[in-house]
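Up next, chain A:
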Amino acid sequence: MKKPQSVLLLVALVVAMFTNAGCVPEKSDDAATGKVVEYSSVGDSNEWFVAFARELETEAEKRGYKLRVRHAQAKIEKQIADVEDIVSGQPDYLILGPIDTKGSARALNIAKDADVPVIVVNRDIVGKAGEDFVTKIYSDFEWIGEKMAEEIHGAFPADAKQIRVVELHGTAGGGNTIGMQSGFRKKMAEYPNMKIVASQLGDFRTDVAMTAMENIITSGVEFDAVVCHFDTEAMGAMLALKAAKRKTGSDPSKGEIIIVGNGGTKDGLKAVKAGEYHKIVSVTPYYANQVFDAIEAHASGKKLESYIRVDDIVIDKNNVDEHMDSGF
Partner candidate 1 sequence: MPDSDTPAKLLASANMQHATGGMSFVKAHSMPFFFLALIVLNSIFTPSFLSIDTLDNTLRQAFPMMLVALGMTMVISSGGIDISVGAIMAVSAAVTARIFALSVLATTPVSVLLILWMACAICCGLLAAGVCGLLNGMLISKFKIQPIIVTLIVMFVARSVAQMILGELPLSLMGTRFEDLGRLRILGAPIQVLIMIGAVAAMLFIAKKTVFARRVEAIGENRRAARLVGINIFRVTVGVYVLCAVLCAIAGVMEAARGGRVDAGRLGMFIELDAIAAVAIGGTAFSGGRARILGTVFGAVLVQLVTVIVNMNDISYHYSLILKAVVLVTAVWAQKDK
Partner candidate 2 sequence: MGQDLLLEMKGICKSFPGVKALADVDFSVAPGDVHSLIGENGAGKSTLIKVLTGIYPRYTGEIFLDGEYIAPANATESQAEGVSTIYQELNLAPYLSVAENIFIGHEPRRYGMIDWKSVRRKAAEILADMGVDGVNVAKPLGEYSVAIQQMTAIARALSFDARLLVMDEPTSSLSETEVAILFNVIRRVKARGASVIFISHKMDEVFEICDRATILRDGKLVGAYSMSEMTKLKMVSLMIGRDATSVLHNKKTAYVSKDDSQTLLAARGLQRGRKTRQIDIDIASGQVLGVSGLLGSGRTELAKILFGDNVPDAGRIDYDGRQVHIKTPRDAIRLGMGFCSEDRKAEGIFPNMTVMENMTIGVLDDVSRFGVMSAGAQLKIAEKYIEKLKIKVSSPGQKMRELSGGNQQKVLLARWLCKKPVLMILDEPTRGIDLGAKSEIEEIIAELAGSGVAVLMISSELEELVRSCDRIAVLSDGKKVSELSGRGISEERLVDIIAHGADALEGPRDA
């Protein structure tokens, strides 16, 4: 009985490996003799990460780098193993998208021991810039949180008596969730008429957000706006509100619920264009140029900032058309 069991496990492992690798188009036939850059991705099947990896690949090709991507499938152990693999090949640079702020710090040590410089992307990591890694580049979620508060406030007349907000937050404990929550609250403190009436888990998932929204509506809590930590949550909120015959849009005087979220997905942009989704504060995956600029600056010996902020923008009805193609 032992044998078929181990054979099966082997088959499963091979299948698993095959499917991991299958997600990434390899570009080994690229004749460019440029530098080798490896990217260890969080590798979630999330639109954002997919778009970010694609953008990196395009930018690498444009600049004549050889880029290889490894998806860690949101598992810390796999990321560590990936990085061990990567540094053994002595690439010129490692682009690291940490799965976890603390957990992925081990990857930094591995790269440091092998003298491979690291550019941290996507989110924060424990460690010192200039020592453990070259620099970190990602969106500023505190800023995004502040911006979302600002945009909700701006949707209401200045003399609005009260702005009651429902918050559908992302995965609890995640760095981006915490950043957006604290930025939002910091800004909200400036608006005495604005308050959060419910804050529930949306988990970055449409179904979870939809469930939460349905139950909040049923509980009879009165609210004027919804803030979502990602487009998928906003979609869930809109579906629930639509089912409850509540209108969403940009005009509170018509009884429309104001929905502001973080994102920039195709579905999100479509909803903005349709007027159902008030505004999106983008969390753009399109900053590969900033990543490669940093690599080139470092290679030429320039001193870099310890944190490079990705410039995010606000997308609404007026500018949605020009961003339509960049939806991910």
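Please note the rule applied: a residue touches a chain if its C-beta (ideal position, glycine included) is under 8 Å from a C-beta of that chain, and two chains touch if they have at least 3 such contacts; residues count from 1.
Keep in mind how these were chosen: all candidates are chains of the complex that A comes from, given by their letters.
Note that the coordinates shown come from a computational prediction; the quantities given were computed from them, not determined experimentally.
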item	value
Candidate from this complex that touches chain A, chosen among 1 or 2	1
Candidate 1-facing residues of chain A, complex	1, 4-5, 8-9, 12, 15-16, 19, 22-23, 44-47, 50, 169, 172, 197-201, 205-207, 210-212, 214-221, 232, 235-236, 239, 243, 266-267, 270
